[in-house]
Structure formats: structure tokens, C-alpha cells
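The structure appears right after this line, and notes come after that.
With one protein chain withheld, the remaining protein chains of the complex are depicted in position.
So, chain A:
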Amino acid sequence: MTLPSRRAFATAAMAALLVGCGGHGADRATTAHRRSTPPPSPSPDKAVHALGRSVPVTLRIPAIGVDTPVIQLGLASDGSVQVPPIAAHDRAGWYRHSPTPGRIGPSVILGHVTVGTYGDGVFRHLARLRRGDRIVVRLENGTTAEFAVTSVRTVAKAEFPADAVYGDVDRPELRLITCGGSRTGDGYLDNVIVFAALSSATP
């Protein structure tokens, strides 16, 4: 093989190599792992009165542009918590075996981070929340409960902190849960959990 031929062949080979690398890079670029975990800390505001029982109907999180209806969720057949249906405009879901928002205890609301072919889920940017951000829940009886974020945690699913999420507390609190972290074949390795406490309520 002559010199120019070698050059041409080497150029083609290099280009092919770059093509292969480029394809994988594009695939991975979306899985940037952000572990934004300010340490959980108790919230100062504690003097807000607990509300009566009334199921949540809408959820607003202005900091990340969430404004969604809230459905009710129970348990799946395997004993895990149900999640909202995979749909184009997915909604958040309140776990009905937890207190309603504003009652004393941890009220649990879940939403998808992504919904497969439909793209982003309602809680796509949940991990961007910061301490002090507002979460507004409107209840069926017309009351609006406003919560303030106390901490955001990203935890491995294998080490899901059930006690911290579902355990008893001495004031009205809220948990927002979605998935996050690295992706595997069809899911995520981590959960993003937002802890919030009731800051005000308007009838």
C-alpha cells in the first residue's frame, strides 16, 4: 500500500472510531448524576396549626413550574406503593394510606421523573428544589396548605429510607418522591425525596 493510500485508509479508520465514540457519548450525556443533597435539618416553623382531613386535588410548585392535579394511589399487588399511570400528561398521586396534606404526619405525594416515550414527567425537576421553596397543595374542601422545603435527598433505591419517609412526625409534613440518579435498562437507581413542612394554610 502506497503512502497516500495509507493516509486515506488511516483517515477513514480514525473517522469510524470517532463515530463509535460519539454515539455512546450522546447516549450518556443525559445521565449526568447530580446528587444535590443538603443535609436534612429540622425546619424552624412549627407553630402552624394542623388542618382537618381533606384529600388533595392540586399541587403547585412554582420554583420548578409544576401545576398538576393530584390523583389517589394505593398499594400495588406486590406491596409496593402504586405510582401514577404512564401518560403524556402524567399527574402526581397522593398515597392514600398517608395523612392528607396539612394533617399531622408525613403526607406522601409521588410523581414520575420521566414517562418513557412521553418524555419528561411531572416531577422532572424535583431535584432542583432548594430549602425554603414553596409547595402549595389545594385540598378538596377548598383549603390551601402551603409547605416549605426543608431538605432534598437523593438516595439509592436499595437503601430507601422508609423510616424517614413514612415514620411518625410531630407536625404536618409533606414528602414528594420521584426517581433520579443513574439510569439502568428501564429505570433509575435512586429516588429523589423532598421533605417539607407546613408553613401556612388559608381556608
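The definition used in the following text is that contacts are C-beta pairs under 8 Å (C-beta built on N, C-alpha and C of every residue); 3 or more make two chains touch, one makes a residue touch a chain; residues count from 1.
Criterion: contacts and distances are computed from a predicted model.
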Options "Tat pathway signal sequence domain protein", "Phenylalanine--tRNA ligase alpha subunit", "Sugar ABC transporter permease" or "Homoserine O-acetyltransferase": UniProt name of the undisplayed chain: "Tat pathway signal sequence domain protein"
Sole residue of A:51, A:110 or A:198 that reaches the chain not shown, by the stated touch rule: A:110
Sole residue of A:73, A:149 or A:194 that reaches the chain not shown, by the stated touch rule: A:73
Residues belonging to chain A that touch the chain removed from view: 1-2, 4-5, 7-9, 11-13, 15-20, 22-24, 26-27, 30, 71-86, 93, 95-99, 103-106, 108, 110-117, 119, 121, 123, 157-158, 160, 162, 166-169, 177-180, 183-188, 191
